[in-house]
Structures are given as structure tokens and as C-alpha cells.
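Missing here: one protein chain of the complex. Every other protein chain is in place.
To keep things simple, chains are lettered A, B and C as they appear, and every chain counts its residues starting from 1.
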Amino acid sequence: MATAEIEVPTQELPSLADANRDISRPISTPYRRYWLLLGICGVLIAAAGVAWALQIRDGMGRAGINNPVNWGVYIVTFVFWVGIAHSGTLISAVLYLVRSGWRTTINRTAEAMTIFAVMTAGLFPLIHLGRVWYFYYLVPYPSTRLLWPNFRSPLVWDMFAIGTYFTISLVFWYLGLIPDLAGLRDKFTGLKKRLYGVFSLGWQGTVKDWSHYRRLYLYLAGIATPLVLSVHSVVSWDFAMGIVPGWHSTIFAPYFVAGAIFSGIAMVITITIPLRWAFGLDRYITKYHFDNMAKLLLFTSLIVGYSYGMEYFLAWYSADPIEMQSFLWRGTGFYAGPFWIMVFCNVVVPMSLWFKATRNSLKALFVISVFVNIGMWYERFVIIVTSLAHEFDPSAWHVYTPSLTELTILVGSFAWFFFWFLLFAKTLPTISIAEVKEHLAHEHEHGH
Amino acid sequence: MNDGDVEHSGNETTATAEGTTRREFLKVLGVAGAGAAAAACGPPDTGDKLIPYLIPPDDIVPGTSVSYATLLTGAGPEPLAIHAQVRDGRVIKLEGNPSRPTGGALSALAHSSLQDLYDPDRVPGPRQRTANGLVDATWEDGIAAAGAAVAGGSTVLLTPPAVGSAARFYQEWAAAVGATWMPWEPLGLEALRTAHGIAFGIDAIPTYEINSSDHIVCFGADFLGTWLAPVEMGARFAAARMPGHGVQARFSFVGPRLSLSGLKADEWIPARAGTEVLVALALAREIASRKADGRAARVESVLDPFTLDSVAEAAGIEAEKLRRLADQVATAKAPIALPPGIAAQGPVATDMHLAVILLNYVCGAIGSTVKFDGETVRPRHVPFAAIADLGRRMSAGEIQTLIVAGVNPAYATPASLGFAEALSKVPNVISLSPHADETTSAAGWILPSHHELESWGDGLLSRDYMALAQPVMQPVFDTRQREDILLQIATAAGAADSFQAADYSGYLQGVWRELHDRLPAGAPGFDDWWYQALADGGVSLAVPPVTDVAPPLTAAAANYSFRATAAPADFSLITYPTVQFYDGRGANRPWMQEFPDAVTKAVWNAWVELHPETAGPLGVETGDLVQVRTEAGSVTAPAYVYRGIRPDTLAVPLGQGHAAYGRTAAGRGFNALDLLDGTPDQRSGALAYAGAAATLTATGQRGKLVIMQGSDVDLGREIAELINIDDVPDAMEHEIDLTTLVEAAYDSDPRSPYRWGMAIDLNACTGCGACVTACYSENNLPVVGEDLCDQGREMSWLQIMRYYEDTEEGFQAVHFPTLCQQCGDAPCEPVCPVYAAYHTPEGLNGQVYNRCVGTRYCANNCPYKVRRFNWFTYERPYPLNLQLNPDVTVRSKGVMEKCTFCVQRINRAKLDAKDEGRLVADGEIQTACMQSCPTQAITFGNLKDPASRVSRMAKGARGYRMLDELNTRPAVTYLKSVTHAAMPESEHGHGGDSEHGD
Amino acid sequence: MSGILAQFETLGATKTAIERLRAEGHSDLDVYSPFPAPELEQALGIVSSPVRRWALIGGITGFLTAAGLTGLTALAYPLVTQGKPILSWPAYFVIMFEMTILFTGLFGFLGVLHHTRKPGRLSPQYRTTFSVDRFGVYVPAAAGADQRGVESLVRDAGAVEVEVGV
Partner (left out) sequence: MTPSRRLIAAAVIVAVCLPLALIVFVSGAPDATGQQAAATGEQQLPVRLDPIKPRTPTGMTADEAIAAHENATEGPEQPIPFNHRFHTQELRMQCEYCHGGSDRSPIAVMPALDLCMGCHRIVGANLEPIQRLRGYYDSGEPVPWERVYKLPEFVQFPHRAHLRSQVECEECHGKVEEMDRVYKFSSLKMGWCLDCHWQPGEDTDVATDRLLTEQFPPPETPDERQPIGLYPRRLNEHYGANRGPIDCSACHY
């Protein structure tokens, strides 16, 4: 039981009222800095929007992709964001199931991240579609053609997996929010009261209600856990189901899931550190939480590194010339750069987390997490692009370099993500007040 | 069919016939084309009007193609009898006339003459040069002006070599108006003719029956690509090389550079440029000494100085190789030596030809494999020297009027000759060319003539067959038949009475009446005979059998003093014609610019070929800019590092570097002729295309040369297979019976009687690319341009990959046509989320364009990389869009497309069969590629019919499937290429992996 | 209708108050808590929530929906891809799995809304302090019950504030 170990001296324990006040303090009229950030995001999003519009007008040719390399930055970024989306539900659900208390103060942020990351990822399948104005062909609806989607296609699985993941995450997140919304309802007056009132559905926290609430929360955590695993497995199958050398591998599902958690945790760290600083939540998000996240980061980094090695081992052991040549080229050919960036960021850098000093230094942690984010984007790039560039028929080999359009949309996707996150940070409690209070209450009990 | 288009265009055509202005006709056709181009993306935007015929033509059912037989003389070195597929008044496809020996076969250049017809840059009507440039003018003024000029005297008429009645017409015309007629062919056969004149005292071009030969020794002629008669020779070559039927002929290639033909050779004797003559003589001497018969005795003295070792020394090759070759030729039953073509035509061209003739003479080929059938069918033309002289006379102001029709001397003669400047010295330059080429743009008057497909004409295809050319569609522009223009000029010049016929078609009929008069009694009346000829595309002539196929050797030849050229200090330069551009006439056709060169696979450019050993020290890689300098001039161009060339030789292609001629051609690459000083061969007056001394410097800059092939070697992946002739297996290894396992793998619906399949004989494929262009023409493939090609966005459904396979002594190319394999277990199908890619009951990988949303997953999952994605919507500038085939949807942006074995042809055949209550018969369906293959390397048919030709070939001993280990169960079976060269132990070489983009 | 609303500051106090009240026979108590407190549920004798049944039904529905969607649409226009059977259940199972989870979650949520009568109005006994740090126990006045007794009882239990007649 991690609960007992919170290394916050008792006398510093905030009272339940403090919790309400501190955590909902940021929900107030923002400073100019905030508007500035929001504005920057808006501009970048607009730029990406223009880029996409032009691409729809002229054709996919505006992207850099070509005949052997039919998937490029768009799919890379799609997988990247789906990966980011995974930490949220993992921290909330899995850690909830295993009763590791340190999740309490970060699960809200992580879940919000999940929602926004999926919202970002979900755009990319549309952006990369050659004829996006016919996207509804993918939707199972009764049409005069009597035609339906092909449910044998991994892309359709993907659509259902992502859709389910988004919905369940949203429910999970919202359910957790309801009691806090009620708190805000009681705190504010006027329009704000009205708004929070509507969304809190008239929650008044009777013990009966709490019992239903806890039950569902448990169930959601229970189904979300296999869901997390399934979603990124399905995403990995977009590749593993193909026969492309470098894709067609059974280790892909676990490999991708580990990678997803890896990148997700990294993103949580990247976000919570500035958040904690900006909103002065030092008393709630403590070194202890970061230490645990760092350990998780280290652990997943080891899994990812192992997978990299394993891919090469399998290729070598298969004695299949095509596999061997493909992987040899991956590390030495045109894309050696991205490959080694990937290895450095994902395997070498995180090794520093073996040392407690690094784990406890927020600066170091922040830098490392950023490295991991970059590395994980490159991992997807390496997997997708290098495999396609050198396929079975050598005469068809051709390489790919991203175009300006693709990069604009890539940057725009980050802006889009942070745009939503900024809105969230200013309108909703970034920490689950109710759960914090539950903890504090127990602490006080112990204290007495 | 999309009624919209078809009815529009069709009926408008006839409307034109009935007198609506041509502009309207074109406008509506344009709309139709645009409509077609908008297909596959939302609703089409054809007009919402229905335009019926005024007077329905008897023989036309709207919406169906009619094929008219006609003659194509301007597409490459040989005249071709063709069938023009006309749909609703527009020619949409050219096919070989199936009644001729070469069947439906055509060359790439012939297919692309459609784009010549629909060239948006053609001169749309008469033009006059005034102070402020070219302005529109009327025919009347033009004819009047031309007439006056011609009446002024000292007129020269410059045309391509004229076949059939045209030759006679030009002579009569020249006589009538007192002009000189000069028929000219830049890549002419003057040297060959002269040599035969010396050797046998006859002016003739023999027939080279390589099909009945068992050892072909080629001294440089690119006979499968650009020399003499590539389509016909292709068929003969395939026959000679067919393993199993007797023994496959050996093929040795002598020369400094492997051309398209050379790449098929079992053995390469890389003789230094200009020393082929010595090699030929040395071989002749060896063989003569072995044979020691009468013929040998006749030429003993002249051959005596050329001992093997001295020659080997001079030619820079191993005497051993030469001796071995001599043995092989001497022991061969029916050897044949092929003369140097254009690429080996140096300052001693005549001697070189003569040497080859002597070799043929001593080894007994003359009369057996080299036949002289009396009067040659090849039109005569003046040698290059005469043109050079004309240039001089022009600059001297001796020429008052120059009428240029269909030739382009300002481009096709070396710049050092200054023909372009000379043009300005001529008071009246009148161009009758349909294109605004370099010469035309210097003309004072442009009176554009019809394209061949809009014209009347005729010509001998063989000594017993006279072909007839007829207009197959309404003129696209305001042009006139070339001969008619001349007639009108003659009239204007006051020479009207010398011609009875009012126009050329009348003149032509007049000539044919004479032909008809010679028919035996009981022949049909002229009209019936004439219309039959029009329908058939020509008539067979009753000619006396050939008596003298082997004329005696003259004394002149027996005591000839041969000359050889001295080796230049640095490099000797070769300028050679390519399949796609020939003498440059193909340069303004998008299909030809995007046609990957058979040897280099480069597109949209010109390049400098050099050997790795040359490039290495200079640190030059493919694509780096190098400068080639001769006395005549210098060019800077991207290098192409090529294993098939001697280290002391450089090679550059002809046909690019146009200053005018159209938007597609202008400013691409360089004109190789700028490097030649225009020295003709003294004896024949032929231009020396080879042997110029050149220097090479690396500029250190990176140029742009787009190569359409990734790796040149298959890295042991057993994709392109080359085996030694002794290793040809008795039965197919690990054969999959595509006809019995169908239920297991669902190659096709078990109940369907069809499973369409294809067999491709790599041994027969010469990489000439006719199939590629045929596919462009049949399936409305867009042309994307150089930049998109560079990004790997080409749209060709069928590509010919050129793989190098190492042999023990060298290497040999295997040309590998890659198209959709129509897999039984197709990886592309299940990944499509919307069933746009699926399996048809007849075993095709269907591709439903209008269902496709463009995820491109199918293309990723295709191991053969034969799917093509529409990255943009590609425009076809009017009137190029008139060529679109209405049977095939024109794809637009965001749609995946690929080969479906010409499913439109399959469906048509099935309908015909059903109407007659039967099944489709074997051979009834021909895919476009199969149809136009000169060597019949491609066979298409029903794999479920064990008797069908394709089934038998698919089970053949040499058969294998591409990447079979993936168990995709392709419907395409490749037959291994077979060589006489010894193969190394590891059958697959890993030589020089030149990887694209890395 | 009037009753007694007592506010407490600690979990323990609330718990004892509830236990005593129930011992006194006050069964229908409304207890408010600022955070999920299992202790109070035990005290109130709440064993399990019917939400579990909702989740189960949801899961089954989702599974069947997916099975129907995939299987029947495949039969609706049978098209072969790569020789796979028209009914490729292994592939369809992915869809079934996802839909099962989706419906489980959604039905569960509906279940909670249903049993907690949400969305709805706040009860008159609700005090905003309940969402901050106070626990509330509302004892509706039973017919003939002794209001004073209740009041003193909750005060003894440690109620910091008691309202009568709300």
C-alpha cells in the first residue's frame, strides 16, 4: 500500500477546505501570458488548417509521400498521438486497480491528456485520406449501394478501437469530474454556478450515490485496462497485418503498447512539471509522484530497447535475405540518422533514470521526457518509412522526405493538443479534488 | 459507356462533316474530354445536352470503335501497316495491322504518334512572318506567296524519304515547277547502300533473316531499337532465340557500348570505337582460313593484313575472346553478321559496312541469311553530305526558295554546319511542317500540312505488298494534305497543266489505276478493288520470284583498301538514337519524354554515359554534372555511370535539346549533335555519329537525372532469372497448378470458367517498351512530368525493370516487365476498408475507382509495387484529351489505380461471346501490352482452360512466379531468360548496386 | 415534512452518529459526504450496487451488435478478399471486442444516472459545505418520533451544527 508512504509531513497536510481552494484557484480570470499561449496555438492551428485545405484542393501530392512510401508523417504522427493517449487511462485505470495511491494527483491531468491526444490523433486518418470527402464510405450505414465497410481491414478495426477508446476515456474522465464540478458549483455564483451546475448533473454526494459511483468507477477501470492494451495492439496491426518486411512481426502488439505507455508517461511528465509550477500545486504533486513516474519511464524504456534489439535478432536469425537487408539498411542506409536519434532518445537517455538524483531533479526529468517524446516520434517514423522505402522488389525502391505541408500539419497538431489542454487547465480542476480529500481525510484520521 | 461523352463527340464529328465550323466541333470534343477527365470524383460535368447525328454514317454504331487500316511511315525507321481505332470520330488507339506478318505489334514511337496528331503545339493554321512576328494568315495568300516564290526559280524541296506514289509525285512536281527535290533522312542508310554498291554493284538493302540464323554477330546496329526495322527484326530475333525450338541462336555483340540490342547479347566484345571494322575483317580472315573455299580465296588478299592478334591489340580486347568467337562463327550452321547501325557509324562507315559484308560473304551468309530480293522497298534519300552542301549553297545565297516539309534540318544537322544561319540567307523559306520546330520557326510562311493519320498515301511494305494510307479522322487543325498544298503552289506558280488530278487523293487513285490495269483478267473492277484495298490496308502484288539472292562479289570489293580510325587521346564519343526520341521527332510527345530509356531508365532528360572506372577517379556519380568537350563544342549534362560501355568511351543520346518544337520538348537536355563537327564519311557522305575525340571534366556540381529504377540488381531475391542454356530444367520447379487449387485459394470463383492469367517470356523481352506506351494509350494513363517522376509518382501501370545478372565473364540484362500480378491471394485486397480492392470471380484484383477513398494501404501491402496513386488530378492540354479511351474511366486525384489486364477488353469480349451463346475463345482477348509486343513475349488467356496457350506456357519448364515464397499466387508467370554465357556458381550477382535516392 | 439535519467535520463522528441513529430505528437516513467514504456505506448497510447488472447487459448487447454488424453486412454483399471466407470471424472478433467494451461502459454510465436519479435538482437539505469538508446526516421526522432525542443524539456524536425542522 503506497498510501502510507506519502512523504509529506503531517503538519503540512492541507485541510480538506484547503484542497478545494488550492486546486480550484487557477479557475479564474487568466493572465496575459495565458492568452498569449492560447493565441500562438490558435495561429499554428490556423496555419495547419490552411495547409490541409490546400492539400484537399490540389491532392495528396502536396505531401512528400510517393509510390513505395505511401504513408509518411501523417500516419507517423497519428501513431505518435495514439501512443501519447495511452498513459492517461493507464495511470487512472491500471494504477487504480493495483491501488497505487500515487496516481491520485496526476490522474485527472493524464486523463485529460488522453482525451485531447485522441482528438488529435483522430484527425490524421482523415488528413491522410486521398478523398476525405468520401470518408463516410468507412462508416457502416445502410446505403443505396447495399455496400458496407470491409470489416476484414485493419483500418476499420482501428476506427472502432479508437472510437471506443475515446468514448470510454471520456466517460471515465467525466465521471471523475462530476463531484468536483459540484464543488465548483457550490463555490461560484451567477453564470459560472449555472454552468458547473448543469454539468455536475445535480450531484450532492449522498453516500448511496457514492456507492454507485465507486462501483462504476471500478468497472470502467476494469474494462479500460484491456481496452488500453487492445487499442494500441490494433494500431500496431495496421502494420503487423501487412506483409512489408519490417512490419510483418508478431512482437508488434506488445512492442507498440510498451512504446505507447513509454511516450505517454513522458508526455505526462512534460506537462505536469510546468503545470505544477504555474499553478503552485507543489503540495499536491510531490517529488514522490515524479519519482514513481520516472521509474515507470525507465521500466518501459527497457522494454522498448529490448524490442529494438529483438527486431534485429529475429531478422538475423530468420536468415531471410530480404529481412536482413531491410534491417541492415534501416541502421546504415538513408535513414540511419532518424534510426540513431531514436536509439539515443529512447534507450540511451532514459538510462540516467537509474540514479535517484536524476529522478528527483525536475529539470533533468523534464529534459529527459522531452527527449523521449522526440525519440518516440522518430521510432514511428523509422518503423513506417524505412520499411516501406525498401520493400521486396529492389527496382521499386525509393526514399521519402517530408514536405512543408506535412510539417506544418505536424506542428499544428501539437498546437491543437495544447490548445485544448490550456482550456482544460483554466476551466476544470487539474487534480481530482474528491480523491485528494479522500486521501487527506485518511491522513488526518491517522494523524489523530 | 458514359453516354455524355460518347454521343457528344461522335455526333459532332459528323456534324462537322455536314458543315458546322471546325471550331465548334473541337469545342464540344474538348468539353467531352474535360468531362471524361472529371470522372471518378463526384458527378461528371459533361454537358446536359444530347447531340444526335445529322446524317448517320452507315458503318458506325455510336459508342463502338471502328478500326481503319492505314500506313504509318513517320514513326521510326520502318513503315508500319496499322489499324487506327476510331471512336466517334476520334482516333484513340493505334494497333498493328493483324493481317501483316508482325501482327498487332507496334513500336513505342508508333503508339505515341497519336500524341503527335493531338499535339497542342501543332501549327493550327497558315502563318506568315511579319515585322511583328508570326501572324495568322489565309491559305489563299500563303499559296499565292509560295507560288510566286517558286516561280522565281532556284527552289529546293526538302522532304522525308518518300515511299510509294509520293516519290513519283515529288519528282513530277519538282520537274513541273523547275525545283530540286531532296528527300532526306537524318538517321539514313546511305553508308549501307554505298557499301552494297561497292560489294555487289547493286543499290540495295538486303533482308536480314536472323530468325533462321544460329549465331548473330552484331557490329553495333541497334536492330531491336532504332535501326532498319525494329518491329520486324524483333519478331525475327524472338524466333531465333526461342529455346526448345531447335537451338537458341548465339548472340555476340561487338562494339564499345551495349545498346538496347547489345544488352541481350550472350557475349560482349567491347571493341574500341571505330575498330569494329578491324574485328569484322579479322573474323573474316580467321573463318576464311578455316573454310578455305572459293569465296575465301577471292578475299584472301584483302583480308591478309588483319591478323587476330594485331586486331585484338588495336581494338583493345583479348585475342582469346576473338579467337573463340571466330571458332563459334566458323562452326555455326547459319551465322549472320549485322552491320554497324547509327551508333557505330563513324568516319569510315562505308568500310565498316563493307567489312561486315565480307564477313557475311566468307561465312556464307549472303544468300542464306542475308537475302537480296532485287529492287529494294526502302525509299532512297540524299546523304547527309548533300544537306551539308545545301547549307553551304544557302549561305552563299544560291537558293532563292526553300520548301521544308516534315524534316527539321535546323535541328538534325550539327550546329557547326550553321544550317540555322544559312536559313536566314534564303529569301523565301516556306514550311509545310505540321510542327513549329526549329526549321519551321525560321520560315517566312508556314502552311501546315496534315498529320499522317489525316492524310492520303501509300507505300511498299515488302516487294509483294503495297500498303494504302487513308485519313482516319477529320483534321484536328486547319491544315491541308502536304501534296495538295504543293499542287496548289504549282498551280499558283503557273504549272497547273502538268497535273491532271485536282488533288492528291485523285493523283493517288490515278497511280493505283495503273496498278489495277496490270492485274490479270478476271480481277474485280477498280472501285471494288480500291475499297477492298482501303479496308485491308493494301494489296498483295503479283511479283516474279527472286532469282538472284546472292549476287557475286565485285573485284572492287575484293581489292578494297580498308581504313581504320586512330584511337583518340582521351575519349571517343558515341551519339546514338533512342527508342523514344529517335532523331528527335519523339521529343514533344509526353509519353515519350516519360518513357524510361531502355538502357538507363532515365526520363525527361539527356545524359552522358561513362564507365565506373572512368567515373570513379573523377568522383562522379550518376546525376553529377560533367562537361564533355569536342572541337565542335561542349555540353554540360548529368552523368550516367554505366557498366555497358568501354572506359575510353563516352555516349550521349540524340533527340533532346530542342530550342522550339513545343512545350514538352523545348529546353530539355542537350542536342548531342552540338558535339559533332559534321565530318561525313568520304565514300557514302553519311554523318559520322561516332568516334569524335572528346574530353571529360567533372564540374563538381549535382545535376538532376531522374532514374525510374531503384536498384539495378535483385540482390539474390530471384526476381529476374537468367539461366545457362544447359540448365533449362525439364519441368517447372515447385509448380503450383493454378487450375486445380482454385477452391483452396480462391484464385477465382470455383464456378467460373475463367481465371485470367498471363505468361511473360523474359528471354523474348527486349525492353523496347512498346507495351508500356500501348498501356498509356489504352488505359488513359496520365503523364506527370519530370519533378513528379523524381518524387516516385510515375503512373505507368506497366514498367520494364532492367536487372543486371552477372555471368562468369561479364553481365547480361534481364528486362523484367512489372505489372499487377492479379494474385490469387492478393495482400492488397483485405486491407482496403471499403472493398475498392477486391477479388473478381474471374481471378482479377478488381479496383473500383469510384469506391476508393485513398488510404493507400493496398499500395503499401503490394509486394510488387504496381499500384499507382493519383497524387494530383493531371491535366491533358487540348487536344491531347481527344485521345482518351471512353471505355476506361479517367481517374482523378486521391484514387488508387492499377493494371486489371485491360478489363474493358475482357468485358467486351465476354459480351460478344454471350451474344453468340458461347464462351470466350482462347486468344480472343488481347491485352494492349500483349497486342503490341513485337517479340510476342506476353501471352494472355484463361488459366482454367488447360488447352489455352497461356496455361501451357505457365506450366512450361522455364516458368516461375515473382516472389513466389510470399504465396501470393500470382496469375503472371515469368519464363526465365536463357543465355549461352556461363553463369557463376551463385547464380545471382550482386554487382554495382546503384540505389536510387540514397 | 420536517426533519433534522446534522453536520459533522470528521468521518468518525459521522460514522458513530449513523450507527446510533440506525440503532434507534431511523432507517431512511440521507447522508452527505464530500468524498467517497466506504466506511459510511458499511455504516448504512449498503452492500452492492445494481450498476453491475447494467454493465453486464451492455457488454452482451455490444457483443451481439458487433456480431450482427460484421457478419450480416458481409453477407449483404459477399465480396472475396485474398480468398478469405465471407464470414471471417477471426477478423470480426476485433470489432466485437471493442463494441463489447464500448457498450459496457455506456450502459454502466446510464445505470449510474438512473440509480442516482441524475440529472436532477438539489434536495432542500443539501448544504454547499457538503462539497467542501462537511458531512451531513438528515433524519426525516418519523411520525411520533422524538425530535429532541435525535437532536441530542447527533450532538453527542459530535455534530458541529444541527438544524431542526428542515
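By definition in this document, a contact is a pair of C-beta atoms (placed from the backbone, for glycine too) under 8 Å apart; a residue touches a chain by one contact, two chains touch by 3 or more.
These numbers were taken from a predicted model, which means no experiment stands behind them.
Within the set B:Leu844, B:Leu880 or B:Cys929, the residue that contacts the chain not displayed is B:Leu844. Residue-wise, the contact with the chain that is not shown comes from C:Gly120, picked out of C:Pro38, C:Gly120, C:Gly149 or C:Gly165.
From the set C:Thr14, C:Ser49 or C:Thr73, the residue in touch with the chain omitted from the display is C:Thr73, counting the whole complex.
Of the residues in chain B, those that touch the hidden partner chain are 1-7, 11-12, 15, 18-20, 35-36, 38-40, 43-44, 46-56, 61-64, 749, 751-754, 835, 838, 840-842, 844, 846-851, 887-890, 900, 903-904, 907, 910-911, 914-919, 921.
Considering the complete assembly, chain A touches the hidden chain via residues 142-147.
The working rule: only the chains that are shown with their structure count from here on.
Using CA-based centroids throughout, the chain positioned farthest away from chain C is B. Chain B and chain C, compared by their mean Cα positions, are separated by 82 Å. If you average the Cα atoms of chain A and of chain B, the two centres end up 58 Å apart. In chain C, the residues touching two or more other chains are 77, 79, 81, 84, 91.
Along chain B, residues 827, 830, 832, 835 each make contact with two or more other chains. Interface of chain B with chain C (complex): residues 745-747, 749, 824-827, 829-830, 832, 835, 837-839. Of all the residues in chain A, the ones that touch chain C in their complex are 15-17, 20, 140, 146-152, 156-157, 160-161, 163-164, 167-168, 171-172, 175, 179, 182-183, 185-187, 198, 201-216, 219-220, 223, 226-227, 230, 234, 434-435, 437-438, 441, 444-445. Taken in their complex, chain B has these residues touching chain A: 41-42, 709-717, 719, 788, 791-794, 799, 801, 803, 816, 818, 827, 830-835, 851-857, 859-861, 863-865, 868-873, 893-896, 962-963, 966, 993, 995-998.
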